[in-house]
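Only one protein chain is missing; all other protein chains are in place.
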Amino acid sequence: MDLFLQRLFDALTNGSTYALIAVAMVLIFKATTLINFAQGEQAMLGAFIVLQLWKWGIPMWGAVVIGMIFSGILAACLERTFIRKFDPADHLPLVIITLGLFLVINAVAAIVWRFDPLSFPQLFPSGKAVTIGDARLSWYSIFAFGSCLLVLFILQTLLTKTKIGLAFRAVSSNLESSRLCGIKIGKTLQFGWALAAAAGTLGASIYAANPVLQIEPTIMLRALIFSITAAALGGLDSLWGALIGGLTIGFVQSVVVQYIPFIPNEMTLAAAVVVLLIVLTFRPSGFLGTKTVERV
Amino acid sequence: MAPKITLTRGTAQYQNLRILMWVSLVLFFLLIAFAYVDVGSIAIGSNKYNLSLIRLNKAIAYSVAILGLQVVVGYTGQIALGQSFFFGTGAYISAWLVADYSWPFLLTLVIVIPSCFLIGMILGLPALRIRGLYLALLTLGLAALFPTIVKLDSLYKYTGGAGGKLTTNKITGSQYKFAPPSWLPLDGIAQALQKIPLLGGYFGDGPLSNREEARMWKFILFSLVAAICFWLIANLIKSKPGRAMRAVRDNETSAAVSGVNLAMTKTISFGIASALGGIGGMIYVAEVGIASPDDFSSLVAIYLIVGLVVGGVGTLSGAVVGGLVYALIPDWASSTQSISFVPQRWLQGPTGSLILGLLLIVLTLFMPGGISTAAKKLKNRFITIQTQSKLTNS
Partner (left out) sequence: MKNTLLDVDELKATYGQMEVLHGIKFHVQRNEIVVILGANGAGKTTTLRAISGMVETTGRITFNGDSITELGPDYIVGKGIAHVPQGRGTFPELTVEENLKVGAFIRSDNDIKADMETCYETYPVLYERRLQSAGSLSGGEQQMLAVSRALMSKPELLLLDEPSLGLAPQIVEGLFARFKTMNQDLGTTMLIVEQNAQIALAMADRGYVLESGEIAVEGEANLLVNDDAIRKAYLGG
């Protein structure tokens, strides 16, 4: 029982991180039906910037905020330079461009920071908060999950209560009518890219701040597959769906796989891909996605 | 303006030029083989760039795998990106048969081709429902999965786990030897080439060692296998199934309306692409001598896409260019140790990956047809080929 509880706690930790990256992908998919394969790498780069700022003596959370702003601006520039000129309905060039960004960002980070793992500042108090039997829930897990909820709440507010948020949702809903209403599509999507990158950077920073992890340029590679699956599970266009998807994947990873003896431990990745396959084949709108989302 | 040559298809002049072109291409190919059988290198500044047959053999392996991507992505328009999965499958099956059952490499194709074809078709089944970006997502997921699958403990017997599968024969403990047949005087040709005044020095000196002979024989064999693949696909593209594939790519609905069986066309195209991936994998493992999990990671899947795009999506010659780009550029990038004005730091680390990524972006933005389309355009500026008009003939 304690073991089960412990794994549930682990699921919360991993799930929150996946959810944050998944949210970033959902933001972009919602508006453009584009999956940004470079999302994880943008987040990784953002986390490295945070680390660098912190090393230069900027207080931890200040570094995180500056890092988020930086990656937001960078993403806005990337959108303007590489994405906007392509027809959103023609997927292949866009997939290729984001794969190219993936390679370039990964290589640049590896050239600048090398492949050696570096330790990331502790964003949250260390130690355990709750102990039930042998199961320990660390402060880190609680704060990671809390940040995830907070980010979703902020995004939700931003999208429903502000004018640019309204424009963003209008563009996601009906591109042509948005243009006819005088919304500047390019600027609005750029805003979406910036928002997504900022959320991703926070996600990667929280992920790297896990006391058992260190940061290195390949840190997001594995997480990306889990996050994509999480986003797809949630329906690819639903923010809260991304959270549910993230937690589900975290759960599959740390609970289901542990209790099914014939699945070896390393197969969590396989479990995620299989889940992805089943969802995409039989229910492309995921848990909370819009039914008409099959705009492929 | 450069002088423009106009040729007419079907005339004797055109035929002669065509034959001349092909003969010189094959001769050039063989000369390269003899010149670089010994690890050759070009020095630019203080950097040495290797151009050995080892790399060219790898380039052939990648070209065949990219040819598979041309079929499924370029001609059928399905964004299936997980070619490294089949590249790896072919490599592992081949290594296993060679090491554990003492099969010759080429014979393993008898198993590799049908099994990759089948796996590709089966994995392609969900693609009948999943389209566009979702398919890209899923296939990249599959590619990421491959290394974990071969590292499974339960498959250790066949795959050698994380350490990889050596192609060394299990019983005799020796490597499979690519021995050229006795009627082929490779040695004699090499020595004859060395006697050419002035240029002879490029062909090394003395007789070929056994290893060099084997390497050259491999190169010739692999080139033949690849040539057969390219020839078959070139014919496929022109045939009825090929037209069906292009119809699916251009517009699924109108393809279906005009009687194309969508499911069949897509599944077969997945199968062919995977089989080609497998053949590429066989060539790769025959060259490298070991199938190791990290050689078939999702990064390799992305690199193969780079090859596809840089060479030119939807062109056969693009696959050749793509294979060369993938085999040579990362290698040359890491050989570059110093360029003036560029800090040392930027020349170490994954510069190859950086260049490939930049190529991917720049070509998609400015040269969407890739290098091979650009070359074709350049050729058309100098040579015009007309189809003979039937009216004036009669």
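Letters are used for the chains, namely A and B, taken in the order the chains are written, and counting of residues starts over at 1 for each.
The rule is simple: a residue touches a chain if its C-beta (ideal position, glycine included) is under 8 Å from a C-beta of that chain, and two chains touch if they have at least 3 such contacts.
Quick caveat, the model's predicted, so the values are computed rather than measured.
Interchain touches from the omitted chain, evaluated on the whole complex, reach A.
When you scan A:Thr13, A:Ser178 or A:Ser227 for touch with the missing chain, the hit is A:Ser178. Of the options A:Leu5, A:Leu166 or A:Leu213, the residue whose C-beta touches the omitted chain is A:Leu166. One chain of the complex is left out; on chain A, the residues touching it are 163, 166-167, 169-170, 172-174, 176-184, 290.
Definition applied: only the chains that are shown with their structure count from here on.
Note on chain placement: the centre of chain A and the centre of chain B lie 35 Å apart, centres being C-alpha means. Put simply, chain A touches chain B in their complex at residues 33-35, 37, 82, 85, 91-93, 95-97, 99-104, 106-108, 110-111, 114-115, 221, 225, 228-229, 232, 264, 266-267, 269-270, 272-273, 276-277, 280-281, 284, 296. Looking at the complex, you find that chain B touches chain A at residues 73, 77, 79, 81, 126, 129-134, 136-138, 140-142, 144-145, 148-149, 151-154, 298, 302, 305-306, 309, 313, 345-346, 348-351, 353-354, 356-361, 364-365, 368.
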